[in-house]
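Removed from the display is one protein chain of the complex; every other protein chain stays in position.
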Amino acid sequence: MTARTVLQATDIQRALTRISHEILEANRGAADLVILGVPTRGVFLAHRIADIIASIEPGTIVPVGSLDVTMYRDDLLDQPTRASSATDVPVAIDGSTVVLVDDVLYSGRTVRAALDAVTDLGRPKSVRLAVLVDRGHRELPIRADYVGKNLPTSHAERINVHLVETDGTDLIEIAGESE
Amino acid sequence: MSGLLFAGATLPDGTLSDILVRDGFVERIGSDLKADGCEVIDVGGLRVLPGLVDLHTHLREPGFEASETVLTGTQAAAAGGFTTVFAMANTSPVADNAGVVEQVLGRGIDSGYATVQPIGAVTVGLGGAELADLGSMATSRARVRVFSDDGKCVHDPLLMRRALEYVSTFGGVVAQHAQEPRLTSGSQMNEGAVSARLGLTGWPAVAEEAIIARDVLLAEYTNSRLHVCHLSTAGSVEIVRSAKAKGIKVTAEVTPHHLLLTDETASEYDARFKVNPPLRTNADVMALRQALADGTIDIVATDHAPHPSEHKECEWNDAAFGMVGLETALSIVQLAMVETGLLDWVGIARVMSHQPAVIGGVDDAAGVLAEGRIADLVFIDATSRSTLTTDDLAGKSINSPYLGMELPGRVVHTVRHGYFTQRDGVIVSADVVSRATRDYDNSHTGAGTEVTDG
Partner (left out) sequence: MRHLLSTADLARDEAIGLLDSSEDMATTADRAHKKLPALRGLTIVNLFFEDSTRTRISFEVAEKRLSADVINFAAKGSSVSKGESLKDTAQTLTAMGVDAVVIRHGASGAAYQLANRGWIDVPVVNAGDGTHEHPTQALLDAYTIRKRVHGSSSRGKGLDGLRVTIVGDIAHSRVARSNAWLLTTLGAEVTMVAPPTLLPHARESFPVVMESDLDAVLATNPDAVMMLRIQKERMHHAFFPSEREFSQLWGLTAERFARLSERTLVMHPGPMNRGLEICSEAADSPQSTVIEQVANGVFVRMAVLYSVLTGSEA
């Protein structure tokens, strides 16, 4: 089992900055934006993006929250019981542009669950998806609007995302059988 | 009639001997016996005891034949090495008159697996209100000597006094189920830490001890014989011990389960462990073993209490009290008393055969292994160990707390009145036993079954 680093701290910072710019560009500013992270690491990434947006457009405050999708998953009966996390959405999302943030996009099932969770919260004007890493292997017709880095992987490999907030360091590595 | 020569048995005292049985009696005990025309049975390595006598068996017939009948109950007895059982009176109708006790006696004679000695109720319908026909039961063909409301306590002190006095007329004894009813209203198990944790209503030790204390005083006052059923607490032991020291005519019994199991067994709400009196604490178990060893407790009695599975596979509160015990009694006593060094096999013969026969008034016909005595014998392999399964239970019900437990000892042969009721661990078929018991009765006209009282 080996692990090789694919993104350093500066790469992550650069990717998030670019994503923030892209969000602002697509939304034509920060109006009506709500950024919701999927726990655990998506929430910290959401906060970073909101901070970057605030620094790009001084004076704007973008609402940030967390959106737990555990109860919406389609694999609850097949896995060991999943612990849920907090859902904390600071504003009503009706009519807003919701940007969902997660660390890794893989099968698309988490995003599917997140879309259902958003629907139960209200009726946003649009929902966008931002991910730090897209590793491919989609099982559902879902794609990200904002991608930090595309990383082609095999099923046998694992993407490990380390963030300062949870792991003390910013780092992304691929782990798996080296062939 | 041809005889049986048991070759190489180990007597209770450990000596090796042959035993020659002929015409239902033990003809000779000695070494290198020879007898022409006798079947020789090799019992080398097996221990022999006088056929076991159970002073406390629930045969359930008449009235509760779904649980047990006299036939199946005595088959269970044969499986456990018992040749005499005392049938408790809480049948339906209650054995409170000569008619019912003679019916039970007759069923026992028909079965032939064990001598069935009926116990008479103390009060009419076990109602605790008026005395049953004690005298007519005593003078009936059933020759009742033991009287008990077992299952219920004779709690009215006046009735208890009268019963003690009255049965002394014909050498009878009152066997008391000691349970103060008001202190045990709704009780489900021993009152203690376990009942408190499980939320089951407690059956406090004092409810047993208070009745025993009262009864030994009554026995002393009336100069009558008292027998205390199924002692279950250390406190009861102390009361009986001091009563005996004062010369009061009290005897006491303990069940195999109270010598082994504690109230912790209730932890899983498995009603196989629900019994009355309840399983107590380890301290009680140790006190009971010591008391049986030192003679404070005179005998072991099974309190064999069969119940159909639907009365056990239900909520604890709704489940029936009681467990079957005839088949396993000797193994449990071996485990609790012999393997702990508290009793030797002479002691086992005393507490499981001779003394029960003496207390029950049948010691002229049972409980003794000697030349010239009736050939009621049990041969056991004390070195065997096996896990108890329902196949080992010969009675109708399987509510044994020991299922799945590894138990020592195995009854190999049970011989009653000179014929096998169990041979090589297999219960002899009912028609063979029935023919054998008829043959015995025909050659000993009426012996042991006719009224001999004047």
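Here the chain labels run A and B in written order, and each chain numbers its own residues starting at 1.
Criterion: a contact is a pair of C-beta atoms (placed from the backbone, for glycine too) under 8 Å apart; a residue touches a chain by one contact, two chains touch by 3 or more.
Everything quoted here is computed from the prediction, not taken from an experiment.
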> Of the listed residues B:Asp13, B:Glu130, B:Glu268 or B:Asp294, which contacts the missing chain in the full complex?
Replying inline: B:Glu268
> With respect to the chain omitted from the figure, which of B:Leu16, B:Cys314, B:Val346 or B:Val426 is a touching residue?
Replying inline: B:Cys314
> Looking at the whole complex, which of B:Glu191, B:Asp215, B:Glu327 or B:Asp376 touches the chain that is not displayed?
Replying inline: B:Glu191
> Which listed residue (A:Ala31, A:Ile61 or A:Leu76) would be found touching the missing chain in the intact complex?
Replying inline: A:Leu76
> Can you list where subunit A touches the absent chain?
Replying inline: 68, 70-73, 76-88, 116, 120-122
> Which subunit B residues would touch the chain omitted from the figure, given the whole complex?
Replying inline: 191-193, 195-202, 204, 268-270, 310, 313-318
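Heads up, the rule we're going with is that only the chains that are shown with their structure count from here on.
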> How far is the middle of subunit A from the middle of subunit B, if each middle is the mean of its Cα atoms, in Å?
Replying inline: 77
